[in-house]
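Missing here: one protein chain of the complex. Every other protein chain is in place.
So that you can tell them apart, the chains are marked A, B and C in the order they are listed, and the count of residues begins at 1 in each.
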Amino acid sequence: MSLIPGFGMVRGMALTLRRFFEPKATIRYPEVKADIPPKFRGRLQLLYDEYGTLKCETCFQCAQACPIECIDMGGMDTKGRFHVHWGPPETYGERREESALRRSGRPVPDPAYTHFEGLDIRALDGILESFDHDPAHMLPILEATQAAYGYLPVAALKHISQVTGAWYATIYGTASFYGHLRFEPPSQAEQAAAMAARRPADADFMAGLGASLAGRPGGDA
Amino acid sequence: MTAPSRTGPQPSADDPRVMLDRDIGVFEPVPPYPPRTEREAEFYTLGDGQMLLNMGPQHPSTHGVLRVVLKLDGEKVVDLDPVLGYLHRGVEKLCENADYHQVISQVDPLEYISSLFCEWSPVIAFEKLLDVDVPRRAEYIRVLSGELNRIASHALFMGWFALDLGGLTPILWSFIERDEIVEMLAALTGQRMLFNYFRIGGVNGDLNHEFMSRLGDWMSRATKQIESNLTLLNQNEIFVRRARGLGVIDTAGALRMCMTGPNLRATGVPFDVRRAHPYSVYPELDFDVPTRTEGDSLARYLLRMEEIKQSIRIIDQCLHQMPDGPIMAKLPRLLRPRPGRAYAAIEGPRGQYSTYAISDGTDQPFRMRIHDPSFIHLQSVGVLMQNNLIADTMAIMASLDPVMGGVDK
Amino acid sequence: MTAIARTWGRLTLPGKVVFTLVPILAALTVGLIAVIAIFGGAIWDILLANLGIVRFVIAVTIILLVTIPIAFLNIYLEMKVIALMNLRVGPDRVGPWGSLLSVVHGLKVLMKEDFTPTGADAVVFTWAPVVTYGAAVMTVLVLPFAPGLIAQDFNIGLLYFFAVGGMGVVGLLMAGWASFNKYSLLGGLRSAAQIISYEIPLTLSVVGLLILAGTMSLNGIVEQQSGWFTDWFVFRQPLGFLIFFIAATAEGNRTPFDLTEADSEIVAGFATEYSGMRFGFFFFAEYVNVFILSALAVVLFFGGWNAPFPFPAISIPIDLAAIGLPLLFLIALVPPIATLIFAAPFYLMRSSMRWWVALIVGFVLFNVVAGGLVFAWAFVSFDWVAGLVWFLAKTFGFVFVFVWMRGTLPRVRIDQLMGFAWKWLLPAALLNLFVTAAAVVVVGS
Partner (left out) sequence: MDRALKGRLEARFGAMLAGPIRQRHDETEMRIGPGDVTEVLRALHDEPDFRFEMLSDLAGVDTGDHMQVVYHLWSDSTADWLRVIADGLSREDPRAPSATFLWKGAEWMEREAYDMFGITFEGNRDLRRIYMPPDYTSFPLRKDFLLPDDAARSPGGGVRHMERGHAPASRAEGSDAPDTIRRLGA
């Protein structure tokens, strides 16, 4: 505070008057867009190479690292491989709730996650125990796992990764290299049976659908 | 309709019944259940001529979604009861379910004004658990970016404090200050607000050209610009008369209230974790710990402005002493520290942030406790608010500089 | 048809009322014109017989109509000036430099839902903004805008001004009480305490001036300040002006004394529960008040409509009637020819410009130049035009100062506010009064 009462206020007002004429800091948005820093990492994007194929190697590292699990491997590309799938931002919240639910140890009602769940890992633990949790014996572990479960469930791979310390990408690479290892249940028939068991109303629905299609010209039912 | 039943399942304070009670017709901030503690009973018992005033959670100057119930005698605030939890997201539980790397992005939004400090203390705690040595260049980069973030936070504090005292202009000037720093940090870290930059064992990226050019540009005029902004308030009679002698607390009281940071230093205690319990490369840097003895809002304000200057000094030294070398320690992708406990505290712009982490040998923390200075300082509002007016509630709260993201965790 | 029905359905209740009233009013106007055409002579006689009343009614109508643009202008000034001081651009989308934004705000306020909260005293709640706005507008009646341009030249003009201006606080108190909201109540009581305290130094500060002027008529006070700017009362009553200015700031609830609506403390004070046009009335009243207080400061201390120096009386004798018939040709020919002349350089020099664009530019330029010429002629020929221009320039200078203060200063606390009024302003005003009185006695004897 200055000696003369009110002089400080006058100085402040002089400052604001000077700022009145100074250049302004506003970025006029629709005309001028703020530049995005080169390191900006605000949005997930899958890149394609010059032949139009996906550059993603489906190593699952992004899905594993994502803290709120909004990234998921799902869907199929044209070559029948997995590719990264992510929802619009609004679904992150739902993903987050699902994530919390799953971490609490309870089954998640969302069918997108059923293949991660419901796996009895006691057999897998036995296998891992017999191989001494050694990532060097990955191929025998995977073969034994397939022998135990019929195929290699994603949850099993994740568990192997967590217990042995090997990267998921390594395990996935090993598993996908050998033709005798498979990621789906062995036969279509069994899969269909499982589907039917899960949704018993399907048969009725298909029958009804066939009946409704039968009456239409061009219908092949 | 009948009066709310006092037995049976007790409704929550958010219960629509309180608002739908046509007999009252107005929302009274009295909880619809019998008082549970001594303090609650005392607070919600009104004396002669007293009334309750519900402030928030949407009040414009509660710095986020804080609800404060004021007990008034005229314009005089007799007592107040902050109600928290509107921003609570259970970050400690989230951290217990995330692996060590993921924790960093979980704690980032705690104090969204100064995110780097929220990352810093968990990172140090995990490094202690893992016995990792951080490369010196990474430490210097951490200090450099951290001090920049401290300036950004303090600059914004000036604006908020003036806004709560009724000044319109400083908040925009301080946002301009902050924006320059935030742009700089965006060039360094890739994000403007939730930087997610520190990593266990180092930092995410090295210094780059854009960051350095922006920083050099800013350093050449920072001091002058901040001084110029400060003339608006520091010499203003209205501002000084309002802030002086407002919310006074003495040293013993501040220690009793567990205050840290600028709020404690304003009472005369030179406690700064950077000096009192050094971490990172702060022992190698030359800076002062400013203190003041008044313990009022003006002292807290002036102290923060003084700290901006010290931070500029530190940044200058960091730029001159920046060593070459790696910015990350060699660490496996999946971290499994030995079972143990670690505690790490750092000096943030609001005070001491600390993390207490317990490892049980798995890749996720067994328990992760985050101690946030805003939380501690907010509870001392009730102590500072002895027979002040409503207008001072905001000013005192602003002078403590709480961020509700950190308070509610 | 469906489009009309849809539009009608989208209208809010005030909108429907307006759209119903407009045709009715149109019909009434037609009827009125018919009545005038038939009974014109008789009406004219009656009006001539009651000239004073007619004059008053016309003045009130004009003032009511004029306050709205004044409020718009003040709001725009506030937005733009504070924005520029904040180092931002402020309104820049609607109209040139965003100047129509406050008009859009006014329309928005009209469209908004107008609700009365449960538990509010509906009658008082509804009438509070009207009282506040009415008090603000009624004070304009005695303001001398220019020589002869005054609605009512009371011989107790200043007294009337303070009396009616003080009525605004009744509206604020009504609003604060009737809203059934604690924030509103606090705001209303704060405004009552504040305005009643500051009425006293405000009134006392001008008493010294009244001793010097010897009249309470605002027109008379202005006329005494003619001549050089050194004759303005601000140089004879500097302390009085300072007290008046501070008290007027408090009286108008402006920063740093805007405790009534302190948005960071009691949200918006008395206006917390108001919405729509009722809030608009409070809003307009505030800005009309700013204008009025600036105008009063100008009238009392800065010479009103007087120029700061003895304005040379130039008269350009244009006797339009003497031109006779060629005047018609002039009126018919000058605009197109001048438009062509102004458009020609644009069309010839810039080949990219279309001919019609050039014509439009030429027409606009012609209008600007012609308007300027006419204005300059009026300025030098009619003293009321010159007076109005000086008056408005000074007044908006003061409005700028009020806005400038709002952009700079923080708010004082209620106890500081009251302490300042009673401990400093009141003694200073009394001192000013005694010194002035003593000086008048000494000089006079």
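Heads up, the rule we're going with is that a contact is a pair of C-beta atoms (placed from the backbone, for glycine too) under 8 Å apart; a residue touches a chain by one contact, two chains touch by 3 or more.
These numbers come from a predicted model, not from an experiment.
Engineer: Touching the absent chain in the whole complex: find that residue among B:Ile238, B:Met259 or B:Leu285.
Structural biologist: Within the whole complex, the residue contacting the unshown chain is B:Met259.
Engineer: Which is it among B:Ser61, B:Gln352 or B:Ser399 that touches the chain not included here?
Structural biologist: B:Gln352
Engineer: Check the options B:Leu80, B:Ile200, B:Ala266 or B:Ala342 and report the residue that touches the missing chain.
Structural biologist: With B:Leu80, B:Ile200, B:Ala266 or B:Ala342 as choices, the missing chain is touched by B:Ala342.
Engineer: What subunit B residues would touch the chain not displayed?
Structural biologist: Subunit B touches the chain not shown through residues 1-2, 4, 9-17, 20, 31, 33, 36-40, 84-85, 88, 90, 92-93, 96, 128, 255-260, 271, 276-277, 340-343, 345, 352, 354, 356, 358, 367, 369, 371, 375-376, 378-380, 383, 408-409.
By definition in this document, only the chains that are shown with their structure count from here on.
Engineer: Taking the touch definition from the header, please name the shape of the chain graph: line, ring, star, complete or other.
Structural biologist: If you draw each chain as a dot and join those that touch, every dot ends up joined to every other.
Engineer: Once you find the CA centre of subunit B and the CA centre of subunit C, what distance in Å lies between them?
Structural biologist: 46
Engineer: Find the geometric centre of each of subunit A and subunit C from their Cα atoms only, then give the gap between the two centres in Å, rounded to an integer.
Structural biologist: Those two chain centres are 63 Å apart.
Engineer: Two-or-more-chain contact residues of subunit A, please, as numbers and ranges.
Structural biologist: If we look for residues of subunit A contacting two or more partner chains, we find 9, 12, 15-16, 19, 25.
Engineer: Residues of subunit C that touch two or more other chains: which are they?
Structural biologist: Residues 85-88, 407-409 of subunit C touch two or more partner chains.
Engineer: Can you list the residues on subunit B that touch subunit A in the complex?
Structural biologist: Residues 94, 97-98, 101-102, 105-106, 169, 173, 176, 179, 183, 186-191, 205, 208, 210, 228, 231-233, 235-238, 240, 332-334, 336, 363 of subunit B touch subunit A in their complex.
Engineer: Of all residues in subunit A, which touch subunit B in the complex?
Structural biologist: 1-2, 5-9, 11-12, 15-16, 19, 25, 37-42, 65, 67, 100, 103, 162, 165, 167
Engineer: Using the touch rule from the top, collect the residues of subunit C that touch subunit B in their complex.
Structural biologist: The contact residues of subunit C facing subunit B are 82, 85-88, 118-119, 180-183, 186, 190, 255-256, 258-259, 262-267, 406-416.
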